[in-house]
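I'd like to ask some things about the structure below.
Left out: one protein chain. Kept in place: all the others.
Chain nomenclature is as follows: A and B, assigned in order of appearance, with residue numbering initiated at 1 for each chain independently.
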Amino acid sequence: MRLLEVEDLTVSFATPDGVVEAVRGLSFGVDEGQTLGIVGESGSGKSVATQTIAGLTRGATISGRAVFDGEDLLTMSHQELRWVRGARIGMIFQDPLSSLHPYYRVGWQIVELIRNHTELTRREAQARAVELLGMVGIPQPEERTRNFPHQFSGGMRQRAMIAMALALNPKLLVADEPTTALDVTVQAQILELMQRLQREFGIAIIMITHDLGVVAGMADEVLVMYAGRAMELADRRELYYRPHHPYTAGLLNSIPETGHRSEPLRPISGQPPSLIDPPQGCPFRPRCAYVMDQCTEQPPLRVIDGGITPHRTACWLPGNYTGYDDASADRRTAYADAARTPKVVGAKGGGQ
Amino acid sequence: MSARGTTPQTPPVPVETDVLVHLEDVVKHFPVRSSSLLRRNVGYVHAVDGVTLDVYRGETLGLVGESGCGKSTLARCITRLHDVTSGRIELNGTDVTNLSRRQLQPFRREMQMIFQDPFGSLNPRRRVGSIIGDPFAIHGIVSGAERKKAVQDLMSQVGLNPEHYNRFPADFSGGQRQRIGVARALALKPKLIVCDEPVSALDVSIQAQVINLLLELQREYSLTYVFIAHDLGLVQRISTRVAVMYLGQVIEVAAGEDLGSHPRHPYSAALLSASPIADPDAAAKRERLVLRGDVPSPISPPPACRFHPRCPKAEAICREQAPPLVSLPGDDEAHLVACHFPLADGERLAYRDAEPEQATA
Partner (left out) sequence: MSVGPEMSELVEEAIAPAGQTPRGIEGRSPWQLAWERLRHDKVAIASAVTIVLIVLMAICAPLVAKIVGHGPNTQYSFGTSDSGLPVGPSSKFLFGADELGRDVFVRVFYGARISLLAGVVASLLAVAAGVIIGLLAGYLGRIVDTVLSRFMDVVLSMPYLIFAIALVSVVGPSLSVSIAVIAFFSFAAVGRVVRGQVLSLSQREFVEAARSLGAGPIRIMFVDILPNVLAQVIVYATLLVPAAIVFEATLSFFGLGVTPPTATWGGMIAEAQNYYQVAWWMLVMPSVFLLLLTLAFNLLGDSVRDAFDPRYTRTTAK
């Protein structure tokens, strides 16, 4: 059994402008000790989905199942969920101040959290807080527990938030764009820290990001979302080297690092759809170069042939849409060779 | 300069003498005031601290660095939104450093700016047509029906529907708003456009659309860009030359690929190795130098070489003497670096002590 298994999750909000269908029929799972990357642009529903699972979307209409460790999180009471959220699912966000209260000392906040959930004495909890801060790479952790969040730098606050999320030894860490507000060198520090902690404690991580580069180095599986739906879900290398959804391929192609200096960038034309009354069928249809009549019907997220590991895509024409830059072409070819006979379903010219 | 082909996207290699903007020892300090009643100055933010840099006609000069490195302040000094503390700014051979607002007016037509925030850079209470027509109104040129036509031409040029002339910014998406900003900057047919992180607030797929638009316009109007970004990959892709800034100073200038393949400054190398790449195997293979600690406060920057507290190669001299920005023997003449111990090709950069990764305060 998987650690977290989400099935057919649907989330919508009523707003005066209409019903926002933020997440539509999303299914995915994470195993113990694994990292799942969820990649999507703004409005893709990636944050809404995970926040719903953690019970942070009050006022939304929710359906589906999210079974964590044998229990459905979506049917839990608010009280129970809060318990799970602190103790068994740790959360970190883009803005550390969403978990660190600005008016209380960092150490005090961690101690309170520990004491709320465990039988530890104040002294023991204090020792644990110092240990946690040391573990996430904060120098002089003992003194730092007496600081207020504003006395920490951005990267340091992120570390403190990670320490807090890990305080109760959760099995799952949900990281919602944890490095987006940080500079690249600090981002590298935080990503390295997360990988180290995962190795040491075998914690499962769901990493939500808009940046394909962030999860390329650390995710086991990657889920690509668009307009509230799962577009593609595959092993990391499968996804990057053999994308089977035009949207994933388009995203990879839009990245400036890919392609030659002499060429213009290769954007996806058009705009993401409105989630109020989204287009019928595949939401990517209006921007897709391979659109056909069948696309007015939503393709299911299904396993395609030829992958080394299970590779799921929600496209009626799951061709191999590479066309990625030459620098990685060799690796891609090597990867495709390893797959021996990659059967390209459909007759599309998009692949190589 | 290193082998750089004249491809459609790359402007021709600039001739040294064809300098459009010349910056000489530009310094910009912001006073830090105490919060007490008297508001005494208690120090200065050394936002830009002695930048000497040329921008050649027709090139794209990329300006990269992390937050607080002074790249945006430098941009605002170039466009004279900030008065500089000291130093000299020449536009087209004319010293514009101390010109008054009125004296500056003719030069304003030659340099324009595109801003980062697609929400903040357009007045929410004004119609798009009047926002794009602003340059005409302010400079008292093109009026009436002619102005409307000019604005609509600009709109179609940047890929907006000219019929949306009477809409408000709120009716547009982020990418479209940046196009509005581009149209406004283009209105007076400037020579120089300073782009302050024009795409960093946009989604990847939309980013590429706006970048392509900028590149097309550059070709069509022989524009010169100063392109500011924190994304080194993007800057390398589109810039003729890249200048790397750290704590108010330019520490390395080089052609895009040259910087990518032969970074000389340890900070540039660290920046390169830290930027995420969307290629799992390449990401796994490359050697990462994860810098320790955070960027120090620009209120009291470290003396001499500002990078020395975080630099794995730092020695005594780095703490005592600031290295000049020079070209190294054997390197391309245009490749400048400010380092006492520049990296050799293929040199591995790592902290010598084996202490576990720990951030410094």
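The definition used in the following text is that a residue touches a chain if its C-beta (ideal position, glycine included) is under 8 Å from a C-beta of that chain, and two chains touch if they have at least 3 such contacts.
Keep in mind that this is a model prediction, so the values were computed, not measured.
Trainee: Among the options B:73, B:116, B:207 or B:224, which residue touches the chain absent from this view?
Mentor: Checking each option in B:73, B:116, B:207 or B:224, the one touching the absent chain turns out to be B:116.
Trainee: Mind listing the chain B residues that contact the chain we can't see here?
Mentor: 76, 79, 81, 101, 104-105, 108-109, 112-113, 115-117, 120-128, 134-135, 138-139, 163-164, 166-168, 170-174, 176, 181, 184
Here is the rule we go by: only the chains that are shown with their structure count from here on.
Trainee: Whole-Å distance, chain A centre to chain B centre, using C-alpha means?
Mentor: 31
Trainee: Spell out the residues on chain B that touch chain A in their complex, using ranges where they run on.
Mentor: Chain B reaches chain A through residues 5, 7-10, 66-67, 173, 175-176, 203-209, 211-212, 215-216, 230-234, 236-238, 256-257, 270-271, 273-284, 288, 290-292, 294-295, 356-361.
Trainee: So in the complex, the part of chain A that touches chain B is made up of which residues?
Mentor: That would be residues 41-42, 137-140, 153-156, 159, 183-189, 192-193, 196, 210-214, 216-217, 236-237, 240-241, 250-252, 254-259, 261-269, 271-272, 327-328, 331 of chain A.
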